[in-house]
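The structure appears right after this line, and notes come after that.
Note that one protein chain of the assembly has been removed; the remaining protein chains are unaltered in position.
Now for chain A:
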Amino acid sequence: MATEKRDKEEEEVKTDDGSLKIKPRPIVQLGIFLVAHSPVFSVVFSAAGVLALLILPLLAKNTYISENALMPGSARSMLSNRDVSDGSKLVKDIKNYRLNHEGQGVEVQKLIGKYMSEMGAEVYYQKFHPEGNQFHPLHFFSGPDSYTLLDNVSCASYGVNVAGIIRAPRGDGKESIVLVTPYDFINGGDYEALSLGITGTLFSLLARVTWLSKDIIWLVADSRYGDYRPVAAWLTEYHSPSFKDSDLLKCGELNTADKFRRAGTMAAALVLKVDGRSERFEDTLSIYAEASNGQMPNLDLINVVNYLAVHRQGFYVKVEKVVSLLSSSWLKIIGEIFEAVGKLAHTLNPDWNFGIPTADYLEGSATLASSLYSQALGIPTGPHGAFRDYQVDAITLKVSPRFPPDSKTRQHDFFLRGAKLLEGTIRSVNNLLEKFHQSFFLYLLTSPSKFISVGVYMIAFALLVASLPMVAASLYIDGCKALNNSTLNPAGNFKSWKWLDAAKQVFALHLFGLIVTLLPYFICQVPGQHSPSNRSIMWGTTSSSLLLITFATIPGCSPFSSRRHGTNWAVLKSVTISAAFIGLCLMSIINFATAEIGALLLVPTCLIVQPIKPALRSRRIKSLLGAFCSMVLLTIGFPVMLFAISKGLFGEGLVGLSLGGEFWTWLESLWAWKSATYLYIGMVHLPCWLLCLCILFHPS
């Protein structure tokens, strides 16, 4: 090494003395080198990016409790049979009442309210309107609505939540923990009532314990209009009440005006649901954590629940996974390869233990894919999503018992264990002096006890995206050369402004993307009832006519324009790739998972796309193959196609004709949840896809 260095010095001295040549600095050298060999490197980097994504399950770490104050499971449970019998009695009362009475009244709510106040809690009822948030382009990134539109409310449909607050005996009332049990008071099944039993049992205990330092709020959400809406309505009332007079308060016989009570800043929230019978031998606990735009609760909250459920109460804990991936053969082959490589590495050095069995790999990948998908979609996976809007860490626990709902003896045990799990979790959160901040907020789960932190999973994205600026630079250089050769009048050709024509086109198409993104808002304003498929047709026709107008009005935009106006395709591709790069990087800040999946689709398309005409003319196998690949990628890249494929992947069959309608409904759900994925599709993916299409049909 030392000799090499000396040689280098010698070299520099010589060059300086002999010819005064200034050697480019190493970083510039490297840049030039990368740009010069961009085809090779772009392939290497993209492949490495995909590979890095595939080996993520191998790199997953075991979760650990980061905050010492949590101390899960260190205190002995104080639940007694008396509490369980209280809970069972509540469930029995509700069932009996529901059997004997029919109707829309609020009697069941009052029954629960009575139970709560007997326990010594402060009880109140809250009415809400089932109409949720509507799409408004200007309110996209704004926080939760402060003033809900309740001016012209009809009393025909409204829900009633019940909430009870246990004040911590010696607490200062600054903080609170929220328990939510969604329950449909009209049509709720037997399983749903069990969640009330578990929480009722727990509530009976919490009302008499002395260790509470945070107040406990139990919200029984009226899930007649979905799980999410009642919780969101309650949170809105909690955090940003409108002090003005509302018609809703006058509906029905129940007067809820000025009865709303609060209990300080929320430290954490747990949503408990019981549904269906477990397929396994044990009771199953599913954890749902994804909130809007891929936001996750603090990992410690999941850890505490997972630790208590597995090590104390013997639940089988799972997180959602993509079931179809478990049986896919290609993933299995990859898993076997990784297993073999892992074994080989282990024989070379016993310290290298990164290999995992194929089955684990499959499980991990399926969970990871689901985790990525849920985060990328940006739609909360349960009522806990409403809490994240107020910076409250929350998760949904879905418990499936292994017995039928009418089994009395099993029910007792089930209540006890469920309540013990919640008691332990609440006790841990109660121990917290500070809010959750120690553990990760940016992570992907590969199993309930394994996670990948942001530092690891961003490598895959970085590798995928890294090739884009390189290719853009090299294409720009190529394009400039080509232009210099072809242009007849060098006087009118400013050297550094060659990208301007291409940029105009890129900008025009991005503008078009923005308009297309905002169009649904105006389509929704069209009077009259329209089916989703009609609306999607309206949207499609307006968008395509707009596209034609764009091509017609802005010269040089269209792929079909005459060659004299058209820009050099290399420069156009270079600018397109730059725009895609910027879009993906911006998106990675807002929602990483969306950017990751978007990069997987967009990067190969952008890299591979080339004008199809020369390829066809040349009839060489290589160029024909390239053209075919770009055609395939572009077909897949069309958002509607993408939607259909993802539907097929997740096991929901293709419906063919109603696809447009379904796509519309899907998009509607995206913007209703204020998902940034919608903006990404409209403002980054669609324009880049169109630009790639332009390049494909470029007349060069």
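One rule holds for everything that comes next: contacts are C-beta pairs under 8 Å (C-beta built on N, C-alpha and C of every residue); 3 or more make two chains touch, one makes a residue touch a chain; residues count from 1.
Rule of thumb we're sticking to: contacts and distances are computed from a predicted model.
The chain not displayed here is annotated in its UniProt record as "GPI transamidase component PIG-T isoform X2", chosen from "ATP synthase subunit a", "GPI transamidase component PIG-T isoform X2", "beta-N-acetylhexosaminidase" or "EARP and GARP complex-interacting protein 1". If you put the hidden chain back, the residue from A:89, A:412, A:435 or A:647 that touches it is A:435.
Only one residue in the set A:96, A:265 or A:635 touches the chain that does not appear here, and it is A:265. Among A:85, A:240, A:328 or A:646, only A:240 touches the chain left out of the display. In the full complex, chain A touches the hidden chain at residues 3-4, 7, 10-11, 14-15, 18-22, 29-30, 32-33, 36-37, 118, 143-144, 146, 167, 169-175, 210, 239-241, 243-246, 257-258, 261-262, 264-265, 348-349, 351, 389-391, 433-435, 437.
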